[in-house]
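For this depiction, one protein chain was excluded, whereas all remaining protein chains were kept in their positions.
For reference, chains read A, B and C in written order, and residue numbers begin at 1 within each chain.
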Amino acid sequence: MSSNNTQPVLKDISVIVAGQGGDGSLTVITMLADLFRNSGLNVYTERDVLSRIRGGHAAATMRAFTGHRYCIGSKITLLVALDEEAVAKNARHLDSDSVIVFDDSSGPLPDGLIPEGATLYAAPFNRIAMRTMRRELYKNSIAFGIVGRLLGLEDEHMRDTFVKRFERRGQVILDYNLEALGLGLHMADELGIAEGKGLYKIEHTDREEHLLIMGNESVAFGFMAAGGRFFTGYPITPSTEVLETLQKWLPRCGGVARQTEDELAGINMAIGAALTGTRTMTATSGPGFSLMQEGVGHAGSAEVPLVIVDCQRSGPSTGMPTKPEQSDLNLMVFGGHGDFPRFVLTPGHPEDCFYLTVDATNLADKYQLPVFIAMDQALSQNIATVKPFNLDDVSVQPGKRLTAEDVAKLDTYKRYSFSEDNISAFAAPGTPGGMSLVTGNEHDEYGLVSTDPDNRVRMMEKRMNKMEDAKKELPKGRLSGDLESKIGFIGIGMMYGVILETMEELAKEGIRTKYLQPRTIWPMLDETIEFINGCDRVYVVDLNAGAQLAHLFMHQGAEKNKIISITRYDGLPYRPGTLVKQVLEEEAKLMNGQGKEAKLL
Amino acid sequence: MSSNNTQPVLKDISVIVAGQGGDGSLTVITMLADLFRNSGLNVYTERDVLSRIRGGHAAATMRAFTGHRYCIGSKITLLVALDEEAVAKNARHLDSDSVIVFDDSSGPLPDGLIPEGATLYAAPFNRIAMRTMRRELYKNSIAFGIVGRLLGLEDEHMRDTFVKRFERRGQVILDYNLEALGLGLHMADELGIAEGKGLYKIEHTDREEHLLIMGNESVAFGFMAAGGRFFTGYPITPSTEVLETLQKWLPRCGGVARQTEDELAGINMAIGAALTGTRTMTATSGPGFSLMQEGVGHAGSAEVPLVIVDCQRSGPSTGMPTKPEQSDLNLMVFGGHGDFPRFVLTPGHPEDCFYLTVDATNLADKYQLPVFIAMDQALSQNIATVKPFNLDDVSVQPGKRLTAEDVAKLDTYKRYSFSEDNISAFAAPGTPGGMSLVTGNEHDEYGLVSTDPDNRVRMMEKRMNKMEDAKKELPKGRLSGDLESKIGFIGIGMMYGVILETMEELAKEGIRTKYLQPRTIWPMLDETIEFINGCDRVYVVDLNAGAQLAHLFMHQGAEKNKIISITRYDGLPYRPGTLVKQVLEEEAKLMNGQGKEAKLL
Amino acid sequence: MTTEPKTKTFTPARPIWCAGCGDFAVQGVLEKSLKNMGIPPHKLMFLAGIGCSGTIQNNVKCYGYHALHGRVLPASIGAKLANPDLTVIAAGGDGDGFAIGVGHLVHTFKSNPSITYIVMNNSNYGLTKGQASPTSPTGYRDNPETGMDSILLGLSFPSSTFLARGFSGSPEQLESLIMAALEHTEAGNGFAFLEVLSPCVTYYDTHREWRTKVYNVNEEEGFDPSDRANSFKRVLELKGESRIPIGLIYKGENASLEKLLLNENETFPAQQEIGHTDHRAVYDKFINSYLG
Partner (left out) sequence: MTTEPKTKTFTPARPIWCAGCGDFAVQGVLEKSLKNMGIPPHKLMFLAGIGCSGTIQNNVKCYGYHALHGRVLPASIGAKLANPDLTVIAAGGDGDGFAIGVGHLVHTFKSNPSITYIVMNNSNYGLTKGQASPTSPTGYRDNPETGMDSILLGLSFPSSTFLARGFSGSPEQLESLIMAALEHTEAGNGFAFLEVLSPCVTYYDTHREWRTKVYNVNEEEGFDPSDRANSFKRVLELKGESRIPIGLIYKGENASLEKLLLNENETFPAQQEIGHTDHRAVYDKFINSYLG
């Protein structure tokens, strides 16, 4: 590879910056993402950190591309390795086309670590930073200069981005960083990477502006835009951004966003607020979600509208807090003791997060029950370009509520009145005449505790039937690929982008497939089971050890022998290439008449 | 009906005493049960109370019989009604053979409440108690006299029982109660029920002594006999007797049984104790079990042996605390975030409770994971005769433990060492050289936090594989009925006795059936799925609204079209007659070619 | 004051308490105080925990809520923050408030929301049949531990503003305390904590004992309820003499949580119309902040 005047136009690159926690890889990637987004490209970024503040391997990746992608690609175009471990850890994604920029401050890269043919630039970021600037801290700003040049960014654009990012932290810090950038550009010159002589040419194609946003922020905003005005939560990776985003924005709308003493307070305070008619949400991750189980069932039983966001991470228990997984599905669907209704929605990318959170907020209010949004660490925290949310597309529908005038017209008001649609009209506390009792005990229509068996059965049916009732309007899945194909995929959350890209790759190999991204997994929509039973075989991709999704389909009547279960739980993000390989192997076995292997636990 | 010298021998009677909470119905039944047990009969009692200390309808029932029964029968032989409501509430179980003793202190029983032909004795217990003894309290001791006479008990035996029961409460109380009994016997004379002239003759047949014990007490004892020495819990109906029994007995064995500030402390204190190698248990019911979910997953992840008893009550949320249900099955099987191994055992009667708790305690220790015992309110609190537990039948096997000598012989000790059988040998704190780290984070063999993907996969498999490994020795189900039949039953817990008796009734109608009482529902044993798939149809009786058991079988590969799901969740105890009717209806539909109706949600 | 419409709604339940239970007096005095204060039923949100005590809300005309065991305070705070116009009263037992719920109590002392919290302390778990609670003395049913004192606990939070103890056997004094508590919260002055000694005649009849032990600090010459350190000292001394201090034991000042958290230029959360577009400008600002 060499840089000359005939660089290709940048269509799809993946850049990874890797080093130790605290090295600032994320900062480099975040700024790069901003720059590319501003250049009219689409962007997807990913972080890979440990659950500690400093040290340990940490990396951040950015993919920039034209068109639509919702994951990091299988290959690394450019690796910026701040230490040797960074090269070792990422070697398997490198090939002969890859470019590696290596910080050789502590010595040269040992032989044999990178694939033959790959281009290596060695540059002592750390040494220069320490020598010239006296702070290791600046090494990533130095690195930025080389990376930017390689990727075809203009020096001026880089400087602008630095100003934008560091301005608010004061002139001194900005100046230092600009100086560091200058050092980096100078190093690039020395390495022969002059401005405009990088690997690519960037064409400013898509002039439409894009948000650069993570799933958690989209969820927060979806809630706010749907009229959500109360949020309580307790910090936990990878959900904390929901809390922090709402703490920043909700008060401007007169809302409350509060960090509570724990998750039990979080959900019960949310319930208390919801009782007043306020649209309410809480967010957490596995450990906190386990703690919330009593509250969740209570909301279902007492018919309290509540949105609960579970940003799943690798379990069980404390698990691997910063790693993605989808292993709380069972808990969302089956958690809480006793039977109660709930909806579980499964967005697939940051845009989906926004619109589904609006839906969740409306649905919770309409059906007076808990609605879960099943996120995963990648969906929660990966930052991607998204078309600006269209607020005119958003319909905010209040539930069945009674004003003081409505109540005054009634003969009788009962909080839990039986009704055709199984939804009891609701008068908020403060409404004259609407006094009522709300309880998680079994109760009569007025909310008075009752163990009368007939009442019990009716109340139970009233509550449970909401799930059947709602099916018609619960968010439908998204179908893509070759709809005539008899080979299907099912996967949720972060698998959305991976599966879409896998299908493209498979099509190139002559295997045409289709994909259903279910957006509601509870109650299970008929379309999902029909999709499975209508295929010859369906690859159900479960990011968990228990094949939770696959078994859930069986639980709901899917034929076991249609399902090829693929499970993964090593904490690594999926790359399309991996899935392509897995499917090709499976298909090859079928060709050889080995029969499919439903690795169902 | 009249009493003469040719009374039948008592073979199977059900007596219900009903009135208001605090009336003491339970005391009468408890004493009756003791008397009949001492007369060589078998006994089964049931309580039906509200979640309040005084007032509200409350009833207690006793069945006395020869042979084996594990539930209350469908018909009431004798109803002792302390008020009118007691008659109304129980009328549907009365028939023309029934005898009703009614307290007419507040007026005569209105016409039409009891079936034609039934015998009514009116006796003003309350009035007499107030007039003669100045305390309403004594009315049940008065009633006891009449009831005892009717059932053929000897006066002397009744007096002995009174002495036994009231002695420890002091001579005064004993004297008052004996006086009240005397009044009752006198009333009986007046009503023409002389000693030896009751409805039955009691033949002292079975000379073997029996325990009179409830499931919760059997569980407590099973734990103790299996070497359990540490218990923490928080009071909650219907589990509290486990705590209270162990608080009484465990200290005598040097153990600790402690009431904690809440269920979170309960399970985490248990975990802390288990870390020292002590066999440990906690018990709770739905709401507390929901709160324990984080702890449960932690035990699975950190490989901490723990027995957890869930005495299920009607859910969801606070539900109906004193009513039976089996609706936490989903939570036991799928609770806690992330994937981790666990066993769920399902005893069917108090004897089973003892032996399965021994198993649970051994299994937890052997496989180093949480083991659940799925109880239900009826199984927990109904008192029945049971053959004295045979301690020589009980084998107490310590898990894979290392003494100081064992450790000293090792080159390396790793708490989470990989091994053939997926179980790592364990050195208890205090053992020289066995220092190690225990954590709910993903960890390496030493217990150090690790996110290495390969290690992660191996650790996950090590833990999850325990479920497959254990299948061979997990408690097998009990098969009964006509094993050639193609019509099956499955039901757990309190359904054990009901289904056995239902099968007898159905056989009389010419319908031969068989029954599998699974005693392990997680991991699901192959025998269970094979039982279902090998039948034409299986009646799966779920005491919950979600058909949790039926769906769990589908989840594990049972064919949907084999299952006829029967669900019940009205909080009433099942009577065999009800189930017989339900099955006959279903069978009739099939005869009429209507096809079966799998009422699966 | 809005008048209630004629719409029929739930008829307050007959208490399920045993005859003689201290909780009857608490309910009676509270109802009277609410009337005195002119708080209409529809403005009253009355939340209770689980226990015998936790059924009190069923017996009063109000917006009632039966929380989970130990969670009445978070639920009450949620309600208050979402709609500060409501009079929010929380109630429950000593098990509910001092065992499973004590973490929330501690944080309510700390955060000081304007809600009244009445703990009916019978020093045992009534509803589950008499087990020891955190206020049970050593030896009650083999309880090995020393009983705690909730007023001392409240005093230990520099932000606590109202700490009182009453006795169901002294209804007049109890009334003055409930009135004072309600005045405190209606004025938005923060958290009013009121423990009421309310004997359980069925499992632990302390009526006579408590009657002889209670000691009203407010009758004491020179007792100054605004002196936190002195109140602490006095409570300790009295306990040392086997007396139970009752009365308004501490009253101080600290900003209330709802004042600190709510945006004073905006409508309260619960009072905003759902689906309104008043905040469109904020939404646009949000979107813009994520644009290039």
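Rule of thumb we're sticking to: contacts are C-beta pairs under 8 Å (C-beta built on N, C-alpha and C of every residue); 3 or more make two chains touch, one makes a residue touch a chain.
These figures come from a predicted structure and were not determined experimentally.
Student: Which one, B:173, B:191, B:449 or B:511, makes contact with the chain that was left out?
Tutor: With B:173, B:191, B:449 or B:511 as choices, the missing chain is touched by B:449.
Student: Just name the one of C:23, C:149, C:175 or C:195 that touches the chain not displayed here.
Tutor: In the complete complex, the chain left out is touched by residue C:149.
Student: For the chain left off this view, which of C:134, C:166 or C:245 is in contact with it?
Tutor: Of the candidates C:134, C:166 or C:245, C:134 is in touch with the missing chain.
Student: Just to verify: which one of B:88, B:396, B:425 or B:507 makes contact with the chain not shown?
Tutor: Considering the complete complex, B:396 is the one touching the chain left out.
Student: Per the definition of touch given earlier, which of B:256, B:507, B:529 or B:590 contacts the omitted chain?
Tutor: From the options B:256, B:507, B:529 or B:590, the contact with the absent chain belongs to B:256.
Student: Need a quick check: the contact residues on subunit B for the chain that isn't drawn.
Tutor: 34, 37-38, 209-213, 217, 221, 224-225, 227, 229-230, 232, 249, 251-256, 258, 260-262, 264-266, 268-280, 294-295, 298, 365, 388-389, 391, 396-399, 401, 404, 407-408, 410-414, 428-441, 446-449
Student: Even though one chain is hidden, which residues of subunit C still touch it in the full complex?
Tutor: The list for subunit C reads 99-104, 106-107, 110-112, 134, 144-149, 152-153, 155-159, 228-229, 232-233, 236-237, 239, 254-255, 257, 260-261.
Student: Touching the absent chain: which residues on subunit A qualify?
Tutor: Residues touching the hidden chain, for subunit A, are 22, 51-56, 234-237, 240, 247, 259, 261-263, 287, 317-318.
Definition applied: only the chains that are shown with their structure count from here on.
Student: So how far apart, in whole Å, are subunit B and subunit C when each is placed at the average of its C-alpha atoms?
Tutor: Using C-alpha averages as centres, the distance is 38 Å.
Student: CA centre of subunit A versus CA centre of subunit B: separation in Å?
Tutor: Each chain reduced to its C-alpha mean, subunit A and subunit B end up 44 Å apart.
Student: Which positions in subunit B touch two or more other chains at once?
Tutor: Within subunit B, residues 51, 287, 317-318 contact more than one other chain.
Student: Going by the contact rule already set, what residues in subunit C reach two or more other chains?
Tutor: Residues 55, 66, 68.
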